[in-house]
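First comes the structure, then the notes that go with it.
Here the complex is missing one protein chain, while the rest keep their positions.
So, chain A:
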Amino acid sequence: MTTSTTAGPRAAEPLLSLRDVTKTFPGGRRRTGAGAPVRAVDGVSLDVAAGETLGLVGESGCGKSTTGRMIVRLLEPTTGSITYDGRDIGHLGRRELKPLRRELQMVFQDPHSSLNPRQTVARIIADPLLVQGSPAAEARRRAAELMELVGLIPEHLDRFPHEFSGGQAQRIGIARSLATRPRLIVADEPVSALDVSVQAQIVNLMERLQRELGLAYLFIAHDLSVVKRVCDRVAVMYLGRIVEVGAKERVYAAPAHPYTRALLSAVPLPDPAAERARERIVLPGDPPSPATPPPGCTFHPRCPKAQEICRSEAPLLRVATAGEAREVACHFPETDPPPNGT
């Protein structure tokens, strides 16, 4: 997307900023080891500028959705600060949050299960406005307007969610998120439940809306190809921490963290010749449980480059190459582009 002029994470006054945000959940039963608390998010700092898209990628359990949910304050952070438009919103109460909910909205993964099956589309889309105290007639008029904006037929306002396909249902979810004219939308895997042939429609729609409305997105996804298309900057998470963050071009062309490198090399390309020519890094093992994180760098048990220091000392997120708008948390960051492209 084209709206960001400053690629650097600390350049402009950000719309949203997270500093050392941590979320700890009380421990489960025996599987996670005697009720030990689980640190799902462990000291995450990130910024989103107005009108830009930050991609948040990582595998299941890395804490990306928990991070998104704290930003829209469906969850309260355990420690750290979440600053939106200059104000710390991390620990606001219900009443103080209400006006904020206009500005921060969320789009969910599964369009059908995030829409109430017993409400009409008009009601679903208008709901945030009604909550904010708009008169019913006005809310309905706005709902019709939003239907049109997201490419649906306004005459279908009185239909129910089951009358729409998956792609259309996701358009309804997006329309609802836009009702209160938000400035930031947290989109949690917005296309991954959709058919391949429909995903592109939704990606294009989100890009158009961003251009027209000047929205900022936090785009959470596991699909690195989609994220590359949509984002200005990318943050890669592993086991609750950001391991690499920076301008999309840099991260994709020359990933500095061995995990980013492995992730990119694992994505199957729809090109048989390229697939045969590729040198793949296949990581051993599974991501560890956040209940029992390994000491030192949490990636070290799977890392092809791990040394002694990696087992004992957690690397901090820092600029790898001077003057570059990219940070990496690794004792031995890669400096060259990978051998044969991605």
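Note that in this section a contact is a pair of C-beta atoms (placed from the backbone, for glycine too) under 8 Å apart; a residue touches a chain by one contact, two chains touch by 3 or more; residues count from 1.
Simple rule for what comes next: contacts and distances are computed from a predicted model.
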What name does the UniProt record list for the absent chain among "Sigma-70 family RNA polymerase sigma factor", "Phosphocarrier protein HPr", "Carbon-monoxide dehydrogenase medium subunit" or "Peptide ABC transporter ATP-binding protein"?
-> "Peptide ABC transporter ATP-binding protein"
Among A:19, A:159 or A:222, contact with the omitted chain is made only by A:222
Thinking of the whole complex, not just what is shown, which of A:97, A:266 or A:309 touches the missing chain?
-> A:266
Sites on chain A contacted by the missing partner chain, in the whole complex | 59-60, 165-168, 195-201, 203-204, 207, 222, 224-226, 228-230, 252, 262-275, 280, 282-284, 286-287, 341-342
